[in-house]
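As you look at this complex, bear in mind that one protein chain is not there, while each of the others sits in place.
So, subunit A:
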Amino acid sequence: MSQGVVKKSSPIAGTIAWVVALLMFFPIAWMVLASFKTEVQAVQTPPLIIFHPTLINYRDIFAEANYLQFAWNSIAISVGATVLSLIIGVPAAFSMAFYPTHRTRGLLLWMLSTKMLPAVGVLVPIYLLCRDLGLLDSKTALIVINMLSNLPIAIWMLYTFFRDLPKDIIEASRIDGANLRQVLVHVLLPLVMPGIASTGLLGIILCWNEAFWSLNLTAHSAAPLTAFIASFSAPQGLFWAKLSAASVLAIAPILIFGWISQKQLVSGLTFGAVK
């Protein structure tokens, strides 16, 4: 397709896209609406669409919990785990893409298979390890666990990005006198930067939403926003409005972050898709 020619999308496809988008957005919109209702309004049937909004839930949440501490923990854990997984994942993916052996494919599949293990299956051994290393209720434990948990996905994504690069590029760089480190840092990394960025963004989103280990390994000091949301669910008493407000506060940072970086995310995910 020549540049400058804009392909017209069909109205049916556009309508379907809008319907799907609205369906996906509906729970978020409902949650935001509920966060501005009173508890009684939030559970009213038929549901209220028009109502006097109130900020009482947000006020109560800020009075009951230290939101900023939870948010800071989420940021530190997500960024820390993602940076670590990239530091390990980039060389691993590079070596598997450019210097594959007959075991590379099996190794990749084995790494992916570790994601199939239910987390609860290793809860007790990991809990004991954290206890013995003094890492219970610490950000370090969650950073390491999230890094290990997301490493297979990071390596797989990075591997596909590296694999799509022409192999001759290394040879050409070597002829020009570059050593392996220089090839990786100055030649290959700039080329796969969109892929690394999208892997990093996906890693941050996955870490941000991780709840199982956050709930089981933290208490007070290292609890992230997933633990913050869970604390507003109650076995007795109405809690939907407050839970909605807590959820809005928990997803707001990552939603804004995703919004700002959506261009990089999309370009990274489609990187190499069309040659």
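One rule holds in what follows: a contact is a pair of C-beta atoms (placed from the backbone, for glycine too) under 8 Å apart; a residue touches a chain by one contact, two chains touch by 3 or more; residues count from 1.
Everything that follows uses one rule, which is that contacts and distances are computed from a predicted model.
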item	value
Omitted chain, identified by the protein name its UniProt record gives, among "C-type cytochrome", "Sugar ABC transporter substrate-binding protein", "Lipoprotein" or "Formylmethanofuran dehydrogenase subunit C"	"Sugar ABC transporter substrate-binding protein"
Selected from A:A119, A:I169 or A:L215 as touching the chain missing from the view	A:L215
Contacting the left-out chain in the complete assembly, out of A:A13, A:I49, A:L68 or A:V124	A:V124
Touching residues on subunit A - with respect to the absent chain	38-40, 43-45, 63-65, 123-124, 127-128, 131, 136-137, 215-216, 219-221, 223, 227, 230-239
